[in-house]
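Before anything else, here's the structure in question.
Heads up, one of the protein chains got dropped from this complex, but the rest are sitting where they should.
Right after this comes subunit A.
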Amino acid sequence: MSDTQQANSVQPRKRRGAELVLLVLALGVAVGAYAVVGVAVTGHISSQIVSYALGLVLLVGIAHLVVRFRAPYADPILLPCVVLLNGLGLALIHRLDLSKVKAAQDAGEAMPRVDAPAQLTWTAVGVAAFIAMLLLVRDHRWLQRATYTALFAGVALLLLPLVPGIGVRFQGAQIWVRFAGLSFQPGEVAKMLLIVFFAGYLVVKKEALALAGRRFLGLDLPRGRDLGPILAAWFISLAILVFQRDLGTAVLFFGVFVIMLYVATERPGWLFLGGTMFVGGAWFAYIAATQLHISQFSHIANRVNAWLHPFDPANANGAYQIIQSLYGFAYGGLLGRGLGEGHPTLVPLAKSDFIAAVIGEELGLTGLMAILLLYGVIVERGLRTALVCRDQYGKLLAIGVASVFAIQVFVVIGGVTKLIPLTGLTTPFLSYGGSSLVANWALVALMLRISDFARRPAAVLPPAPTEDALTQVVVVRR
């Protein structure tokens, strides 16, 4: 199917009303969940429910208005999906807060810190970033001018946690910086900058990269002289792996890069090469840790061992978290225990990395599948935007954003359900964590901006429709 045919099928309808209805439903679920967890854990609806609901409605309302007036043709489903996830995440974090408060009260200890208000604040910052993105970037093609700036800024952000004095090591990984009392993960922002760079770079270089070199096993492998970028991406990922001990981010960057490279060049040879390099790198890291005892890779070996043999007493420490997570999923079963009725606090880091385990326990398989499908819808809308987008730069940007969500969701939920080894990544929009929330809201704004462009009727339309114009072929701008 050619691009032209695809573009023909695009409806010029704005669908903002549909978005509003979906947003109201999403808000209903979020506020309802917030009320339910209060009743289930403490026996009464939390006193902050009104301010919480008002705050959320206000934020979402503003976001909707900005979309309505600044990106009227944008995809109507993305924003409601994001609001639902973000709202549910707030309710779950509130639920974990309540458990912690209750435990402290029973033990007669001081009131612990609660995280839901901070998450709500971060949601506000995220929505602000979303709005700023939509207002400032009137056309996504403007970003192409910042290709190399994005590269330098992105790499600088990635390296920031390694700077002594502001870099913070937590749970073995060095991916945080602390500045003026605030800590954030620069990698989350770097995510978007690197997509901007990859897209700008690939749209220019794709012809050269698409040139086949040698044929091997039915695959057209790229020319050796074009290997530079993929090698660079590979080394950067390895560096993240080694120096920051962050398996998740490494997989994410390399995966997104390889996918964008493949889409730009349409050469499966790049996928093959990238896959081989990834598997080889992972295998080397595992061997380096287990056979050569290089401590820089020990975290990888621990994760792999905990994944392969979680119940082996030798992995008791490394596997504790994943075992507790599995127990949570099993306890939830088909329909879940009900919000507030499980024991999700038994899973360490339930608020951030393991929030999917809380969903599995309290909302059951049904809830977990619903969440997975929501992510599936977000990724699918991103891919659809890429398909219908008329400029190649926009296509690559959209593919990059969709891939970030797809890979991140697969890696983190696959990790907590023991499908693949565990890697530390946040669950987009659900997990507690400011930088992740803000960055993901900005990514969604970028996606909406591209989809607004893609779905907008072509600027130059044929003359006003007459009776016989209905059968006329619409001329589409390439």
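Heads up, the rule we're going with is that a residue touches a chain if its C-beta (ideal position, glycine included) is under 8 Å from a C-beta of that chain, and two chains touch if they have at least 3 such contacts; residues count from 1.
Throughout what follows, contacts and distances are computed from a predicted model.
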Name under which UniProt lists the unshown chain, selected from "ABC transporter permease subunit", "Cytochrome O ubiquinol oxidase", "Peptidoglycan glycosyltransferase" or "NADH-quinone oxidoreductase subunit H": "Peptidoglycan glycosyltransferase"
Residue, one of A:Pro186, A:Gly364 or A:Gly434, that touches the chain absent here: A:Gly364
Residue of A:Leu134, A:Ala264 or A:Ala289 in touch with the missing chain, whole complex considered: A:Ala264
Omitted-chain contact residue, chosen from A:Pro112, A:Gly280 or A:Gly333: A:Gly333
Absent-chain interface as seen on subunit A, which is shown: 1-3, 6, 103, 106, 259, 262-264, 266, 311, 323, 326-334, 342-343, 346, 360, 364-365, 368-369, 372, 375-376, 379-380, 383, 386-387, 392, 395-396, 399, 402-403, 406, 409-410, 413-414, 417-419
